[in-house]
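Handing you this structure, nothing more for now.
A single protein chain has been omitted; all remaining protein chains appear in their positions.
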Amino acid sequence: MKTILVVDDSQIMRNIVKNTFLLIKIPCSFIEADNGQDALKELEKNPVDLVLLDWNMPRLSGIDFLKQVRANSKYAKLPIIMVTSEAAKYNVIEALQSGATDYIIKPINEKKFTEKILKIDL
Amino acid sequence: MFKSIIEILLKGFFSGQEIETTDLLKADQQIKGLLHNILLLLGGTLMFCMGLYRYSQGNNVLAAIEFSLLGIMILLYILSFFKISFNVLSFFTMLSLIAIATIAISGDLYIIGMLVSILFPIIFLLLFGLKIGIALSMLLLMVIVVLRFPFFFTPGFNQYFHLGIVGLYFFMVIIQIFNALSLNFRNNVIANITNSLRAEHDQMAAMKDNLKTAIFLLNEKIEIQPQYSRSLETIVQEEDLAGENFLTILSSSIKPKDIKTLEYFFDMVINRKFESEMLEDINPLTQFVFINRKTLEEKTLRCTFSPITGKDNKPYLLATMEDITREIELQQQLSEEDNRRQNEMNAVYEIVHLDSQVLLDFIEDADFEFSHINAILKADKRSTPTQVLNEIYNSIHSIKSNALILGLNSYSQQLHSYEDEIKSIRNLDKEPTFEDFLRLTFLLETLIKTNDGFKQIIDKISAFSKKSTAQKDEIKVFAELLEENVRKTSLGKGKIVNLKITELDEQVIQRGPRRIIKDMITQLLRNSVSHGIEAPEDRITLGKTEAGNITLSITTANDNIHIVLQDDGKGIDFTAVAEKAKQLNLLNETELTNQSKLLNLLFSTNFSTAKIVDLYAGRGAGLSIVKKTINDMNGTLKLKTKENVGVKWTIDIPFKA
Partner (left out) sequence: MEKYITPFIVACEEVFAHFVGTKLTAERPYITQKDEEHEWVVSGIIGFSREARGAVVISMRKEPALKITEMLTGKKHSDIDEEVIDAIGEIVNIIAGNAKKGLEESFKLAISLPTIVRGLNHDITWPGDSARVIAVPFKIFEDESICLSIAMESLAGNSNV
């Protein structure tokens, strides 16, 4: 049973992400956070197998969360997928440079999402 | 000190030339020159010693000959410093050496002389190659034979010695011939390999240079490596790019913070940090606008990057760059063309639903307005540019009203854009310029062309349908148009309004200024629906019927056309007018409460209380046109308004039945 941390300030988006996961038929449980700060706290409390991270969020933005997490060696191998509506390539590169494992663009294409998840080898 | 002695010696041996290290042919030549100088040195030294010896022996003749030969050798050595043909020089050197050999052989030192002369073929073939080398060798042999001729037949040691020497000499020549042949062969093989390598290299260079796509290598520091395609220079319009940082060439095209991100990207590619597919997806230079650093010329380029390992086992980026400006332009043109065709299709759908008589009326009206506009444009001094602009605006507005009623939405949009153009010229607050009118004229032509298009469609349709040739009742058409107008406008405003035409005098429609009246009434109706009649819920709250009512009568009386239009809306909203007037600073405090002043304002150009400028109302043109039209026709306009009861317009226009 895998634990997925979903970080997005929109409840709707979080639901969409969770639903997409259910379609892939990988058994998992979800932890949700609606901003970067809370996400960090959740991360400390529970072991997590994958983080799905939104880009634009209040308090602690996606990229700042990313940098903070990677700064901690405990989470060096933690897969983090950026989920973003920002198709701008420069933002994606920045995310990858800051340590994102992969990225996916909203609206989420199920097939692509599946490929990327499977690649991570949960 | 030691070093400089060595330097002088080297200079001496190489006849003052720099030691050649790169060009193999020149190096070969220099070695021959070195040998030549060494031979001169040896020969010269020998002559010097011999000369002294002979002199001490009292043999002055021989001594003189030997010293002269020494002199010749010194001369030859000096000449070697100058650019004299090596072959000529060394030929004379050989002759001198042969002379020395002759002397050596003829005297009492003949044994040494003959032994040494066996070595001569080696020198001849080395310095002069096969043919001349053999010739010289034979020459020397002849000299030896001639000089020692008698000894060949003297039995005993001499015979053996002389025959033996000649035999050895031949043997040496043959060995040297084989040596030279083998050397030639090897040289040819090497030459062939070199040539084919060179040809291949030239071919690659030609391919690389003739490809429009530029190919180049970037090292880890993102510096362009030498051996890049010539087309790279053509695309970025800069030369001598070797060693240049690729990112500085992009400095005018990409924002500084994005340049930093690009560095990350290159790092990801060159170090293969992600899968190539993903990297291709996020390549920001797949399509971008390149701005030349110096000329600021713009192009659209496509670049791709792949990691590659160089010959030195270091990682490099294999980059390509293509100019796709034309491609993108074509794409845009195609999609514009596509859009245009879509719009045309939409327009046709709109038209096809209309009754052809109604459409014909519209076209006629539009034609009339267009000619009017053109006439104004042509008429030179009579009106100021601003006046001309206003006239044009009014005419277009008129056509637009009609178009809207008929549901010709695409055409209305075009007309609306034209109005926008005029409005933006007006907003510049100065006289419209020649360029403005030029632009407007060209745009006008486009509008007229669309109108022509309608005509063509009608022609095509009437070829098929019989109904179009039937005469429709003009009155009915007129009334229908107005009713349609009200229906459309009220729909757009979210209101329910009924138009009741109580009286409609035929003469007005058939012989009167039909168009003008229609335009005026249309404007007033629109005004009523937009500003007068309240929203259905409000009406119910006020105790009125959900639907608003407008009554219209057009009659003739006393040589006048008498138009009465009445609605049961909220009446003129003086507060709103006053507010707008205050906003626009058009009246002072006392005037703001003066109703007649406020009414006047309502009729001026550009004044509108509508909050949203939409297609239907709110340009503030409508009422002012009405007033102007009535004035132009010497008519009168009476306006009666009562709060919450409604507005009544009474218009009288002189008319001879």
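Details
To keep things simple, chains are lettered A and B as they appear, and every chain counts its residues starting from 1.
One rule holds for everything that comes next: contacts are C-beta pairs under 8 Å (C-beta built on N, C-alpha and C of every residue); 3 or more make two chains touch, one makes a residue touch a chain.
None of these values were measured; they are calculated from a predicted model.
Touched by the hidden chain within the whole complex are the displayed chains B. From the set B:Glu275, B:Glu298 or B:Glu337, the residue in touch with the chain omitted from the display is B:Glu337, counting the whole complex.
Remark: the omitted chain is touched by one listed residue; of B:Glu220, B:Glu445, B:Glu537 or B:Asp559 this is B:Glu445. Per the touch definition above, the residue from B:Gln29, B:Asn158, B:Thr300 or B:Asn374 contacting the chain not shown is B:Asn374. Residue positions on subunit B in contact with the hidden chain: 333-334, 336-337, 340, 370, 374, 377-378, 380, 385, 388, 434-435, 437-439, 441-442, 444-446, 448-449, 452, in rising order.
The definition used in the following text is that only the chains that are shown with their structure count from here on.
Remark: subunit A residues 89-90, 92-94, 96-97, 102-103 touch subunit B in the complex. Residues 258, 261-262, 264-265, 267-268, 273-274, 278, 282-284 of subunit B touch subunit A in their complex.
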